[in-house]
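Removed from the display is one protein chain of the complex; every other protein chain stays in position.
Let's turn to subunit A:
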Amino acid sequence: MFRSGLARSASFARNLAVPNNCKCIAGVRFMSKHSTESDVEFDARYESFFNRKDIDGWECRKAMNDLSGMDLVPEPRIVIAALNACRRLNDIALAIRFLETVKDKCGGKAEIFPYILQEIRPTLNQLGLSTPEELGYDKPELALKSVYDL
């Protein structure tokens, strides 16, 4: 009974700590927005989060939405880990959407996304993923009537 209680509290604690599930909390406090976490630690945290074997759609989407809200372009290792997570979730639409997100985060600078594409190309080939350009989604395909014109 004690062991099952311990196991349950451990899994509960693990669930509470999502996505901050590295052993030492690397300076991310909830008081001010000045984080003492370094870039490498940040990358490692998100990469290990996406690489969790038991990740599910909710957590994956939560992490991707958080990344798209931050003022950064995700490192290729984070992108690769996220695409592998999509593969485990059997959700190709999520993977393509995430690639579109990364491209959008690169902003107007034209040299960032080709670099990321080049780094993740082996993963794309291995998973059989198409980039949005290959699907023809770099240009608008369908038009949506504005709600103000209905």
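Here is the rule we use: a residue touches a chain if its C-beta (ideal position, glycine included) is under 8 Å from a C-beta of that chain, and two chains touch if they have at least 3 such contacts; residues count from 1.
Quick note on the criterion: contacts and distances are computed from a predicted model.
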Completion exercise
According to its UniProt record, the missing chain among "dihydrolipoyl dehydrogenase", "Non-structural maintenance of chromosomes element 4", "TBC1 domain family member 19" or "Cytochrome c oxidase subunit 4" is "Cytochrome c oxidase subunit 4"
Exercise for the section: Pick out which of A:51, A:68 or A:84 touches the chain that's been left out of the picture. Expected result: A:68
Handout entry: Contacts of subunit A with the absent chain, listed as residue ranges
Key = 12, 15, 18, 57-58, 61-62, 64-65, 68-69, 87, 90-94, 96-98, 100-101, 103-104, 127-130, 132, 134-144, 146
